[in-house]
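Right after this comes chain A.
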Amino acid sequence: MKRLEVRGLQIGFQTDQGWIPAVRDLSFDLGVGEILGIAGESGSGKSALALALMGLLPSNTQVRGKVLFQGGDLLQNNAESWRKIRGSKMAMIFQDPMSSLHPYLRIGDQIIEPLLIHGLANPKQAREQALACLAEMGISDPKTMLQQYPHECSGGMRQRAVIAMAVLAKPDLLIADEPTTALDVTTQREVLIWMQKWIRASGASLVFISHDVGVLSEMADQLMVMYLGQGVERGSLVEVLKRPHHPYTDGLLRSLPAMQDRNAKHFYSLAGHVPPGGSIPSGCSFHPRCPAVQDLCRTTEQMLEINQERWTACMRAKEGSWKSS
Partner candidate 1 sequence: MQKNSLKWILVLVSMLVSCQGGSQNDLAQLTRDQIYAVGNGSEISGLDPHRVTGVPEDHVISTLFEGLIGEDPKGLGLLPGVAQSWRISKDGKVYTFEFQSNAKWSNGDAVVPEDFVFAWKRLLTRDLGAEYAYLLFHLKNGRAFYDGSLKDFAQVGVKALSPQSLEVTLEHPTPFFLEILKFYPTYPLHRGSIESFGGPLARDGKWTQPGNLVSNGPFQLAQWDLNKVLVAKANPHYWDASMVRLKEIRFYPIDSRQTEERMFRSGALHKTESLPLHKVEAYRSENSTYLRIEPYLGIFYYMLNTAQKPLNDKRVRQALSLAFDRKGFVEHLLKAGQKPADSFTPPGIGRYVPKTQLPYDVDRARQLLAEAGYPGGKGFPSIELLYNSGEEHRTMSEAVQQMWLKNLGIRVELVNQDWKVYLASRKQGKYTIARASWIGDYMDPGTFLELFVKDGGNNFTGWSNPRYSQWLKETEVEMKEERRNALFEKMEALLMDEVPVIPVYYYTRAYLLRPEVQGHDPQLLDRHPAKYLWLKPPAP
Partner candidate 2 sequence: MIQWAIRRVLQGVLVLGFVISLTFFLIRLAPGGPFDRDRNLPAEVQEKLLETYHLDQPVFQQYTNYLGRILHGDLGPSFIRSDRSVNQLIEAGVWITFELGVYALFYAMVIGLTLGIWAGTHEGTWQDRLAMGMSLLGMGLPSFLLGPLLVWIFGMKLGWVPVSGWDSPASKILPVITLGSVYASYLARLMRTGIVETQREDYIRTARAKGLSEGAILIGHTLRTALIPVMNFLGPAAAALLSGSFVVETLFQIPGLGRFYVQAAFNRDYTMILGTTVFLSVLVVTFNMLSDFLQMAMNPRIRLQEGGDLS
């Protein structure tokens, strides 16, 4: 069963320098109880995607396509219907817990706010739920924490607060944008494990966005790789890790520390850089950096679909020929 269906999503920003596309013709599905990891370098449009799913893009953006969630197209939502589902049916965990928490409000008040405004609990219940949730996440003194202000907490505590804020209302869809980037490795692990547990227990679906394929590989059921606003590869985690079809995915995987060939003299890293906003190369947009580029790649792009859950944007994937070269 599908929880979320994205069809032909286009996102662009109108700026002084003109039109900048952030997401180009993206389609994917997310099943109930599934964790979809989205990987990509910065500028790949993954954050824009997350915001678009929540309807939080600034007013100078244009979004086209369809995002079907619980029977309705989210993109047709007006402000009121957005308001109703945000925080209750779907919730988001932002990447920088410091800046995404209001500095002048108590943590407790911020955590329970979604419960209160959606009428899911009275203040007392909400507080108890928050306490329970924080305790579960391993906060030693949740009571004190609720009374504290963001700057009085450690980064890990803040991150847990942000997560608690999102999950307390038991949303069906959770979107996490680099939720653990700011944390040290130990804390990061704890948080990730807890999140995974929570998803499994609640039956919610999670879109987990990260530049770090390593993190994704510990969390996700499904993996989608984005490059320059396009999905370049999609498949189950195991599939993708084992047999990346797209040279970009391959590059990403090979640059992971755990995947590095211990005997190699140099760390592997992807050649070149993501082109600056607005300039999309012709043909396959990855071709300037592609180690296996062919003439056809410079002019044509093609989607190769193995099945609905397994596709790639590299025309040569089926041949597997790029790998040999």
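How these were chosen: all candidates are chains of the complex that A comes from, given by their letters.
The rule we apply is simple: contacts are C-beta pairs under 8 Å (C-beta built on N, C-alpha and C of every residue); 3 or more make two chains touch, one makes a residue touch a chain; residues count from 1.
Here the structure is a predicted model, which means the values were calculated and not measured.
Here chain A touches just one chain among 1 or 2 in this complex, the one numbered 2. For chain A in complex with candidate 2, the residues that touch the partner chain are 51, 54, 56, 79, 82-88, 91-92, 94, 96, 99-106, 113-114, 117-118, 149, 151-152, 162, 165.
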